[in-house]
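With one protein chain withheld, the remaining protein chains of the complex are depicted in position.
Moving on to subunit A:
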Amino acid sequence: MSNNNKIIEIKQLHKNYEVGDETVRALQGIDLTINKGEFVAIMGTSGSGKSTLLNILGCLDRASEGDYWLDGSNVKKLKKNQLAEIRSAKLGFVFQSYNLLPRTTALENVELPLLYNPSVSSKLRREKAEAALVAVGLKDRMKHLSNQMSGGQQQRVAIARSIVNDPVIILADEATGNLDTRTSFEIMALFQDLNEKGITIGFVTHESDIARFTKRNIVFRDGRIIKDIETENRARAIEAIRELKNEDYLLN
């Protein structure tokens, strides 16, 4: 693969947290490359460092040591405001708890990242937000208030918000963590759909049931990568949903 395809490249990344006198070594020398079009699941037991890595990849947090190139620029050298610009231009983030603005319409929530980008006109902002909501299947819910939506719908709004700025990668931390199985699968179907349209995705989960919908599985233990493989028996979420329906049918 050519160098141009590298979206993320990290070398010997460490992250230490000082807690009192102790140092928690959350990441202990991570090497990782993610290329354009990948759909990566980051797995591992609780406390193994998944979220820590994702937050660093998302430029929400800084590494203690090591280098991180995002789409060609070395993040380590960037100042706060430049990091904000990177987040605004190149990254989309999906949280476990959705983090939508309450009492605000889906459309306005999705428009929000573009409000911080002075080069986007208000007309273009509206168009892009509408397109993103259509892409996540919420064409009919644009004017609904975020707190009047189901968890699955809220997460869809959050995903629409993460893609509205055409990021080079979407990072999702336990994006299905608060949802039931069916809704989780629906969200995964959406991610698969987006990935097929060419969007690169980094996805933290501790459920292998969810990870089987991705293309690549990275497994963490104690701040180290212990496994990095292509997904075996990659499943299609749409089919999984169909099977669920059959199971429901059988149960009844």
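We adopt the following convention: a residue touches a chain if its C-beta (ideal position, glycine included) is under 8 Å from a C-beta of that chain, and two chains touch if they have at least 3 such contacts; residues count from 1.
Everything that follows uses one rule, which is that contacts and distances are computed from a predicted model.
Enquirer: If you look up the hidden chain in UniProt, what protein name do you find among "Ferredoxin--NADP reductase", "ABC transporter permease", "4Fe-4S dicluster domain-containing protein" or "Sulfur acceptor protein SufE for iron-sulfur cluster assembly"?
Expert: Protein name of the absent chain (UniProt record): "ABC transporter permease".
Enquirer: Sort through A:Thr33, A:Ser64, A:Asn117 or A:Asn178 and give me the one touching the missing partner chain.
Expert: In the full complex, the listed residue that touches the missing chain is A:Asn117.
Enquirer: Write the list of subunit A residues that the hidden chain touches.
Expert: 55, 58, 60-62, 80-81, 84-85, 87-89, 91, 93, 95, 99, 101-104, 108, 112-113, 115-118, 122, 161, 165
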